[in-house]
Structures are given as structure tokens and as C-alpha cells.
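Removed from the display is one protein chain of the complex; every other protein chain stays in position.
The block that comes next holds subunit A.
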């Protein structure tokens, strides 16, 4: 299967690879997927007092599309408020990266990772976790 140019670009020059301090109260961490399934994403956000995401980092074990999806997600997250981040939909990622149907699960995983990171941040800061729709895969 040939990859789209955008997938190749993110894959070759992934943005925001790295690790934030998961013990910090201002950091939310989402770890989704499973090694047995061939993809695991860890996405982290750092949130300031105005509820704005000031930093985002990822590490991903998975195929090129999974790496590109998480790289793109971190790019989109930075500068958004947490509420705005909640509205990122996996189909936006599919469209931006021109993912083929067989790779849609990579975008779903990225959306799950975003929501899971937000919930981790919320719970750490005394807020209720947001009820998540059962992931579609």
C-alpha cells in the first residue's frame, strides 16, 4: 500500500516526540491500544491555568499511519483549550492524512488518546471524567 504524502511527511519528521512529566498535575497522559494489536499510543498534554493546552507530546508503537495520526494530533492540540480539544474527531484526521479505510483505526486510536489524556488531566484536578463513547474498534 502506498502512503499519502502527508503520512510520509509526519512519519519522516514526526512533531512533538517525547515525554512530559506524567506525575505533574498540569499534565494529562493517555495510553491507548495494546501491543498484541500492533499499536500503542501515548499522548500527553500540558494545560495552563486558562485551560489552554500549552504543550503536547507523543510516542507511538505502530504502523506509519498510527505514528502520523498521533504526530498530527499533537500539532492540533497545541494552543487549543481543553474543550476545543474534545471536539477533535477521528474523521478530521482521516481527511487531513488521506488515510485509506484499512487505516481508519489509527485515527480512532488518536482520538481515543486525546480524550484519555484529557480525562487523566481532569481526574487529577478534581473534575469528573467525561463519559466516552465506546471506541469503535
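FYI, a contact is a pair of C-beta atoms (placed from the backbone, for glycine too) under 8 Å apart; a residue touches a chain by one contact, two chains touch by 3 or more; residues count from 1.
Simple rule for what comes next: contacts and distances are computed from a predicted model.
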"Cysteine desulfurase IscS", "ATP-binding cassette domain-containing protein", "Carbon-monoxide dehydrogenase small subunit" or "MetA-pathway of phenol degradation" - which is the UniProt name of the missing chain: "Cysteine desulfurase IscS"
Contact with the hidden chain (one of A:27, A:66 or A:114): A:66
Positions on subunit A where the hidden chain makes contact: 3, 8, 11, 14, 17, 19, 31-42, 59-64, 66-67, 102, 105, 109, 112, 135, 137
